[in-house]
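Would you mind keeping the following structure in view while I ask a few things?
Complex shown without one protein chain; remaining protein chains in place.
== chain A ==
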Amino acid sequence: MDPFEMQDNSKNSNKPKYSKFTQQELPACKPLLTPAIVISAFLLVGIIFIPVGLASLSASQEIVELIDRYDTTCVPMADKVGYIQDSKTDKSCIRTLTVPKHMKSPIQIYYQIGDFYQNHRRYVKSRSDKQLRYKNAAHFTKDCEPEGYTADGVPIVPCGLIAWSLFNDTYTISVNKKAIGVNKKDIAWQSDKNKKFGSDVYPRNFQNGNLIGGAKLNESIPLSEQEDLIVWMRTAALPTFRKLYGRIETDIMANDQLTVVIQNNYNTYSFGGSKALVLSTTSWIGGKNNFIGVAYLIVGGLCLFLALVFVVLYMFKPRNLGDLSFLSWNRNTLDCPN
């Protein structure tokens, strides 16, 4: 082979191979914010958002919601904490409510607690998912401190602060003096019942110590059936929260009298929290939630307004696309560098 040719080859072997990628010449779409696009983008957002807003607002408006805060009335004025902590007194309390509008079934029953920090790190961490799920995992209580073992050193099932502080007020409801059933089935997520709480795990040593936090559990029912516990174990994001208590599966007419017998057991008085009973119908949007509808209307309205502003802007201060007079060298010919 000719030595020169060889040399040439070696030189050219360094030569970068041409490809659109390495030469940064890949075909590309270069969207441009032309006035038409800007205006139609804002218009489009407005046109989509306003109907959505209206729909959700109307869905929210249909919902009938009944809130009864009972923590202040179901307790004697003096020594609330002493009263609630005395396990011997009968703490039943009768509340009468009038239904303002027809409530279609199913009617959701919630308890609402205020100023309860279910999202406190110490609280959130204090649980053992393993123990809840597996029969033989009772000793996995490492994360459950300070509620992992009984005073005798036996593991508690379910362990941890969350389970220990289980809500234990109960509601018995009658409509026009006629007792109606509260369905407490299916208030928890199905997957929680199926996968996260074992059907062969039974409560053990629960609430056996001197310090009793909240509700006791029936030791003969597996955890997967203890729906109140499952609901409670889903810690709330905010200090004020609602949790599903049960459902009424009959309609309640307007002006019906609701009588609720409340067993006022749960201590929110120590930390000054509130408790309320909530009865609410639901729609596709969930509960009564005007905010999202209003927010949609505001954003949609704003976008329509902006579309208008830009139309006006382009009308009064038109700039042709690619207007050369806006180029820097055409703009400030006076100030030159150096």
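Points worth noting:
Quick note on the criterion: a residue touches a chain if its C-beta (ideal position, glycine included) is under 8 Å from a C-beta of that chain, and two chains touch if they have at least 3 such contacts; residues count from 1.
Simple rule for what comes next: contacts and distances are computed from a predicted model.
The subunit not displayed here is recorded in UniProt as "Phospholipid-transporting ATPase", chosen from "Phospholipid-transporting ATPase", "UDP-arabinopyranose mutase", "Phosphatidylinositol N-acetylglucosaminyltransferase subunit Q" or "DNA polymerase delta, subunit 4-domain-containing protein".
Screening A:N176, A:S199, A:N218 or A:N330 for touch with the missing chain picks out A:N330. Only one residue in the set A:R69, A:K91, A:K184 or A:R234 touches the chain that does not appear here, and it is A:R234.
On the side of chain A, touch with the chain left out of the figure occurs at residues 10-16, 18, 22-35, 38, 41-42, 45, 49, 52, 56, 106, 108, 110, 112, 116-124, 129, 133, 145-147, 161, 164-165, 187, 189-192, 195-196, 211, 213, 234-244, 247, 267, 270-272, 280, 282-289, 291-292, 295-296, 299, 302-303, 306, 310, 313-314, 317, 319, 321-324, 326-330, 336-338.
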